[in-house]
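Then we have subunit A:
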Amino acid sequence: MADHLLEVRGLKTQFPTKDGLVRAVDGVDFHVDPGETLGIVGESGSGKSMTVLSIMRLLPRPGRVVAGQVLYRGRDLVKASEAEMQEVRGEEIAMIFQDPMTSLNPVYRSGWQVGEPLRLHKGFKLAASLREAVAMFGKVGIPEPAKRIENYPHEFSGGMRQRAMIAMGLTTAPSVLIADEPTTALDVTIQAQILELLKDVNREFGTATVLITHNLGVVAGMCERVMVMYAGRVVEEGPTEDVFADPRHPYTWALLQSIPRLDADAHEPLRAIEGMPPDLSSLPDGCAFHPRCPFRVDRCLHDTPPLEWVGQTQRSACWVTQGGADLNAATARGEEGESRV
Partner candidate 1 sequence: MLAKYTVRRVLASIPVVLGVTVLTFLVMHATAGSYVPGLDLNPYLKPADIARIRSNLGLDRPLYVQYGTWLIGIAHGDFGRSLLDGSPVMSHIVERLPNTLELTVTAILLGVALSIPLGVTGALRRGGKIDNLFTLLSTAGFAIPQFWLGLILILFFSVQLHAWRLPWLPSGGAFSSFNGGDVMDRLEHLVLPATVLSFFYLSVWSRFVRSSMVEVLSQDYVRTARAKGMPERRVVYVHALRNAVVPLVTLVGLELPALVSGGLVVEVVFGWPGIGRLAFERATQYDYTTVMGITTFAALLVVFGNLLADVLYAWLDPRIRYA
Partner candidate 2 sequence: MGSSPSADGFDKFEEFLKEWSRRDFLRRMGGAAAFTAFLAGGLELLEACGNGGGSTSTATPGKKGGHLVEGNITDISYMNSVLSSDTASNTVISLMFDGLLGSKPNGDLVPLIAESMPQVSSDQTTYTFKLRKDVKWTDGQQLTSDDVLFTYNLMFAPDYKDVNSPHRSDLEQHLTGITAPDQYTVVFKTKGVWAPLLALHAQYGILPKHVLGGLAPKAVNTADFNGAPTVSSGAFKFVRWDKGQQVVLARNDTYYRGAGYLDQYVYKVMPDSVTLVNQMKTGEVDFGTVDPSLWDSLATSDNLNRIDPFGVAIFTFYAYQLDPSKPAGRFFADKTVRQALLYALDRQQMADKVYFKQATVADSVIPPISWAHASAKPSYGFNKSKAESMLDQAGWTKGTDGIRAKGGVQLKFEMITNQGNKQRESLLQIMQQSWKDVGVDATPRLIQFPQLVTQITNQRTFDIFLVGFSFNQDPDESQLWSSTSANPGGFNGFQFKNPQADELLGQAVATLDQGKRKEVYAKLQDLMNEEVPAPILLFNKGLWAVSRRVNAIAGTLGPYNQYSSRFFFKDVWVSDQK
């Protein structure tokens, strides 16, 4: 179905290293529709960043996409030539990165850098691009933009830089904006501001936004849909409310458990996820999560569950929930299950 704005099918990205083959992304499917905001959640190393870098074809060496398609407006970016990709990057799909401190080139003035996409893709002259940059600075809430474009990145605060990055991403009015952990490097108050900004951007420009984060709170605040990744695979996907209200994958469930809730009953203990995140170069057989899974059944040990519809709106990759089990309800028994191990 090519009517999605961006659709990823069976994407596999691998890193051949001397310690073995790392399956960073292992068969990921998802789509983004115009104007919507999708959140991708997961621990570090779950493959969220690699997924988007695969889409942008910006994988660090020696990573390469070994299978799957990335359909943007029906065109497969995996097969696209480097030249075509350059047209897509920055113009169609813009991306902003985790660490604003290092993501701007220290030796060029911020305005120069923010205006650059326009000069690259829209044939702006320098002066024009700078005028546009001033405007964008205004839009992303950088005070006295006319002055600020003269500054070098190191003269900006972290938040300012991230705003500048966003401005840079939006100058060309792309239809997709990928934000890879845009707030992790910032302190809490700034985080809120940046998220607000992203929301406004999404509303104002109608830019579809893919927000990568390990912070469920952020997703809850921002995203219409959420996609949970574990060990390079999508384990659950669905509308944010539904997923949060009724997680259909033990991992999601565990993640939610680990968030302190004000509405939570004081006696209920706060659970951290036990065990270690998996080693991508040697994944366990069956469901990658099973070593840490309190609900694990025998089948989990050798068969890898596919991502299937469970209920109307959610999809999950778990034999247990696909079997119709309700995790929230099952919690108690889950503990017994745990103790059984």
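Rule of thumb we're sticking to: a contact is a pair of C-beta atoms (placed from the backbone, for glycine too) under 8 Å apart; a residue touches a chain by one contact, two chains touch by 3 or more; residues count from 1.
A word on the picks: all candidates are chains of the complex that A comes from, given by their letters.
Everything quoted here is computed from the prediction, not taken from an experiment.
Chain contacts in this complex place subunit A in touch with candidate 1, from the set 1 or 2.
By the touch rule above, subunit A contacts candidate 1 in their complex via residues 56, 58, 60, 82-83, 85-91, 94-95, 97, 99, 102-108, 116-117, 120-121, 152, 154, 165, 168.
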